[in-house]
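Take a look at chain A:
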Amino acid sequence: MSIGHTFLGLLESGPRHGYDLKRNFDERFGQDRPLAYGQVYATLARLLKNGLVRVDGTEPGDGPERKRYAITDAGVTDVGRWLDQPEKPEPYLHSTLYTKVVLALLTGRPAVGVLDTQRAEHLRLMRELTRRKATGDLADQLVCDHALFHLEADLRWLELTAARIDELASEVTR
Partner candidate 1 sequence: MTPVPVPDPGPDTGDLLMVATGLRKTYGATPALESADFSIRPGEVVAVMGPSGSGKSTLLHCLAGIVQPDGGQVRYRHQEMSAMPDAERSALRRGEFGFVFQFGQLVPELTCLENVALPLRLNGVRRRPAQERAAQWLARLEVDTVAGKRPGEISGGQGQRVAVARALVTGPRLVFADEPTGALDSLNGERVMRLLAAAAKDSGAAVVLVTHEPRVAAYSDREVVVRDGRCRDLEQEHAA
Partner candidate 2 sequence: MSTSGNPARVWARDLAFGVRFAVGGGREGWARTLLTAVGVGLGVAMLLLAASVPAAFQSRSVREDQRVASYSDATHAGPGPHTLLARDAATTFRGNGITGELVRPDGPSPALPPGLSRLPGTGEMAVSPALHALLDAPGSALLRERLPYRTVATIGAAGLSGPRDLYYYAGDPQLTTLNDNAARIDHFGASSSEQPLDPVLILLVVVAVVVLLVPVGVFIGAAVRFGGERRDRRLAALRLVGADRRMVCRIAAGEAAFGSLLGLAVGAALFLGVRQLASDVTLYGLSFFPSDLRPETALTVLIAVAVPLSAIAVTLLALRGVAIEPLGVVRNAAPRRRRLLWRLAMPLAGAALLYPKAGRGGVSDTVGEIQVGAGAALLLVGLTALLPWLVEATVRRLGGAGSVPWQLACRRLQLTPGSAARMVSGITVAVAGAIAVMTLMSGVGTQYTRPTGQNTAQAQMAAYIDLPKGTDPGAVVSAFRGTPGVTGVRSATTAVAATVPALARARAVFARKHDPDVFADVPQISLTVAGCPQLEAYTGEHGCRPGSVYLIGEGDSGQPVVRPGETIDLAVPDPAATSAGSARPWTVPATARTGTAHVDATGAQHTGVLATPQALSTAALADPQVQISLTLAPGVADAPDQVRNTAVRFDPSDPTVMLSATDTSGPFSGIRRAVLAGATVVLALIGASLLVSTLEQLRDRRRLLAVLVAFGTRRGTLGASVLWQTAVPVVLGLALAVAGGLSLGALLRAISHTPGGYDWSGIGTLTGIAAGVVLVVTLASLPPLWRMMRPEGLRTE
């Protein structure tokens, strides 16, 4: 996810401080990991440099929260372009997990074990997300579902691979 574009989108509704941006971002999108301050200011610095935001005003004092940011016309255009552009589906052709399985097979370790371990871990996470879904609002539910569907896809891949592990073994070790 592009943090820069998200910031621009948030700024479009009105200028705000970096701290407010981080809080808004965390509330809406940062389900799992809150943004680090460093990352906030690094992103804003890049946007400033590219002319997509400008400093709307500086408040007196010496705290870190002195600058307010506003979006520029170029920034608005950039957000529109970003939203119109489809995301490229990510094929994950060389996932770490696949690598692990193949390595396990090559080294004679139990490859199914690798898969099962991962499977248990996936389901543990899915369970956690399902629980969170039960207590959260609609936004929470949709975000959790997004993650759940992805995890489910991974889990299906794990099941499929486990079912075809012998086939894979004979090809890899040939």
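Candidate entries met the following condition: all candidates are chains of the complex that A comes from, given by their letters.
The rule is simple: a contact is a pair of C-beta atoms (placed from the backbone, for glycine too) under 8 Å apart; a residue touches a chain by one contact, two chains touch by 3 or more; residues count from 1.
What you see is a predicted model; the values in this text were computed from it and never measured.
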Subject >> Candidate touching chain A in this complex, from 1 or 2 >> reply: 1
Original post:
If you look only at chain A, which of its residues touch candidate 1 in the complex?
Top reply: 116-117, 119-120, 122-124, 126-127, 129-130, 134, 148-149, 151-152, 155-156, 159, 162-163
